[in-house]
Structures are given as structure tokens and as C-alpha cells.
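Below are the C-alpha cells for one structure; questions will follow.
A single protein chain has been omitted; all remaining protein chains appear in their positions.
On to chain A.
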Amino acid sequence: MTDVTHEGPLLEMRGVTKSFRGARALDDATMTVGRNQIRALIGQNGAGKSTLIKILTGVYRRDGGEVRLDGNAVDFRSTADAQKAGVVTIYQEVNLVPKLSVAENIFLGRFPRRRGFVDWATMRSGARDALAKLSLDIDVTRPLGSYRVATQQMTAIARAVSLEARLLVLDEPTSSLAEREVETLFGVMRSLRDSGVSMVFVSHRMDELYEICEDVTVLRDGRTVAEESLATLNQYELVSKMLGRAAEQVASGARTSARPKQQAEPVLAVSGAASAPRLRDASLAVYAGQVQGVAGLLGSGRSELLRSVFGADPLDAGEIKVNGRTGSLRTPGEAIAARVAFLTEDRRAEGIVPHLSVRDNLTLALLPKLTKRGIVDRKRQRQIVTDYIARLGIKAQADQPIVELSGGNQQKVLLARWLATEPAVLLLDEPTRGIDVSAKAEILALVDKLAADGMGVLLVSSELEEVVSACDDVTVLRDGVSVARVSLDRLSEESLMAVMASGEAVPPSEASSPDVPQKDKADD
């Protein structure tokens, strides 16, 4: 630890707990931030990072545990409270007010006044001064939203600095910045640190953590599992702490069902795909009868890759070929016409129509085909629904509203919705998130069977175990670049973790694991 012990740390959070409607979000979370220190806070999705930050900054109130700032116990009831104490957060999605001017955003809530009226001249010069400290010279009278995201983020930091923040929390500030902008941000962070501001930095990009932070707090399942110096922890060990798997643990990659031999032509070929801001250079190929996995840490561009394949995000560069078609798919409509199906990550927001029945949900994508002169062919609809309920083992009545189903059954209905369109390529983004173990196994078995029947499947999952057991071949993404391809005979959680963490280094025994160490050329 680099804490300045004679003064004590600036912030201590001990044994913090928080539940939402009975669900534990934080269970004994601990974080210590020293003076003049930049501390990394990492953890997988759902590990409790945001909850911990929101407790620190007064958005949520903790159920238990203690928070000490400068040695004094504090209990912030609102963000205003936290601000007064010098704790300021800069959120991932820049949470400012885009239509007001830059100057107003810096001074909102504490406008300089003269005789009760807002003193615009003082406010503008104050804003210019605050930005000048960050070496930024912009027109502060223009609406904040007219500037690029990097500038908006700098404005948020300028606000924090002018609030005389002592502890600045940066929640994934780099996720929508370009490389050069990240460097500028880091420069600002370093000079802030040297002037006495401590920071908590949240990012999923390992390189960034090692570049800017001295120490790290790792959260997993609502608990702090490590508080260490980054100097004594390599990327490989860090990732294994975050995922909760011993570095030595090697799971069996054995597959059961035999797959058809690879054909010459892939059903899906991605080469050099780039889509701002996350996806930079991804290549892979999926053959009929194959389950191709995509692994990578959060923020590595996994979901973005699927969205680009489906035509939901525009491509800046590269090519995506489906079924030998030339030209990438530009809209989801084109993708569906090309027999691509996409089961999205967020079931609730993007998938189900909660109050419609299982039948209506299942046949939603199929309705145009089921409709004759504006009338839905109810008989065929019923037949299809009965068929899929039986085939996928969905435990529900056709007329039941889908909200009443368990997560696993909802997911099966959504999968059936896409299968009913008879796709050639199936894109699955975290297909088993939030569903119980047995339903998980059923869905994975189903995916296996679909591939065996000749479908090309592209599977994204953050659970390595799942990737290893379900996929024939895994492409590893790192910071938006496909850095390696690991084939079935060498597939293990260990080999994947190594590539995910470093993008190159593999433990000595596995040194030859990735087929192509730098860039995947599977589609040549």
C-alpha cells in the first residue's frame, strides 16, 4: 500500500452492505483511498461497483458498515451533501445538462450572484479559469452539448475542480473517448493528483488501470476480494481475482456431440470490423454447424461486434459477409432477410413485450409471414407455438403473459421467436445471464443441437466456463481488437483468461495455444 500512514487514508469504507428488495448488492465491501492516490476499482458486471460508488456519493444510503472521510464518520444523504464534503463523481454517461452553456454547467447550483442576480461575467470568467487549469480554452457560452464527449468530460472535471473536490470518482470515464483523448485525461488526472486530489478510477481496460493507478480494489459478488498494489499484481492474477477462478484451474474442454466438418465457405465472415467507439479491428469466421465463441472482458467490444454483424451499429471500416453475400448488412431488417437472428443481452429492455402472451411474443418476428390480407392465420400461429413449446421444453401456457414466466423460460420463448424465422446464423449475447443453473444447461444443450443440425452460432458470454463448454472455437477480443483465436483442442478457462488479460502472454506450458497470436485471419 502506498497510503501515507502518518496522516491516515483520505477515505475508508468498511464492511459496507446494501440490499435492494431483499437482493444483496453489497455484502462486506471495503475500499481505502490514500492521499494523492489514484485507486482502481474493478469488478465484473453486477459485482457492486456502481452501488459502492453511489453509496460513497450520497445517491444511495448504505444498510450497514462505515464510511470515514479524513478519519471522520460520514453519512451523505444526497449528492449535494457529498459535494460539500468534497466528494464529486463523474459518471460514465456524462451527467451534465447539455442544452445549457458550459459556464452554467460548471456553476449550476452555486451561481455567482450580484445583488441577487446571476453574475454572468463572473461566471464566464470563472468557467474559463477552471477550464484553463485543465489546459482547455473553449467558448464557455456555447451549449455544452455542442462539444465532443471528451470536452464534456473535461467540463465535468473542471466543475469538480472548482468545487474543490478532494476525492474525485471517475466511473468509466474513458469508455467513449478516443486514444488521444484518454492520454489528455490521464495528464489531467496526474496533475490533479499532484495537486492533492485523490481519485477512484473505474475502467475495464487493463492497460489503463496499470498506466494510471497505483492500487486496486477488486469487487466480486458484492464483496471486496482484494485491495492491493498493482505493482505486485500482474494482469493475469488481477483478472483471475476479478473472475474468481484460480489461475491454475483448468476446466475440461471436452465436447460431446460431433459436429459436421467445416465447409470451405463460412456462413459468417467478419474481417477488420470497426465501429466507434468500442470496436476497432475484429475478425472472425463462423461455419455452418459450428459454435463460435467470443470472449473478452467487459468493454472489449463483444456486444458491439454482434450489433455490427446484425446491422444495428454502422461499420466504420472492415467487412461483414453473411452467407457469401457481398456487402455488409446495414440494417437489422437486411440482417433478418439474410437469415441472421440476434438474441440480445438485455431480455427486459430489448426482447420481451411483457404483457403480451407467450404466443404473441413467440410469433412477433414472424407476424408478417403469418398474415394474409391483414388477418393473422391463427391456426398456423397456434401450431407453430405448440410446436416450439414442446421442442424447447418451455414450461408455460401459450396464453400466459410472458412476465409470469421464469427468466429461463422467457429466454426460451425469445430463442424460439428467432428460431421460427429459420435463421442460418444465430447471434447469442449472454444467452444464459440471470437464469438458473438447470435452465442454463438446457439452453446450452439446445444451442449444441442447433449447431449439430447445421446452424452457424456466434456466442458471446462473460462466463468462461460456458464459453469453454459450449464452443468449438473461441475468438478473444481485447479493447475492440480480435487478438487471438483459441481452437477446441487448446480451449480452457486458463488459456482464455491469459489471452483476455494480456492479449499475448500465455503461461509457458500453453505458449503455443492461440492459433494466431496477434490478429485473427480466419476468413482468408
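Going forward, a contact is a pair of C-beta atoms (placed from the backbone, for glycine too) under 8 Å apart; a residue touches a chain by one contact, two chains touch by 3 or more; residues count from 1.
Just so it is clear, contacts and distances are computed from a predicted model.
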Task: Pick, from "Thiazole synthase", "YeeE/YedE family protein", "Cell division protein FtsX" or "ABC transporter permease", the protein name that UniProt gives for the chain of this complex that is not shown.
output: "ABC transporter permease"
Query: Which of A:Gln37, A:Gln83 or A:Thr344 sits in contact with the chain that's absent?
result: A:Gln83
Message: Which candidate, A:Ala276, A:Leu356 or A:Leu488, sits in contact with the chain we can't see?
response: A:Ala276
Field: Residues belonging to chain A that touch the chain removed from view
entry: 59, 78-80, 82-83, 89, 91, 95-100, 104, 108-109, 111, 113, 116-118, 120, 142-149, 159, 176, 276-277
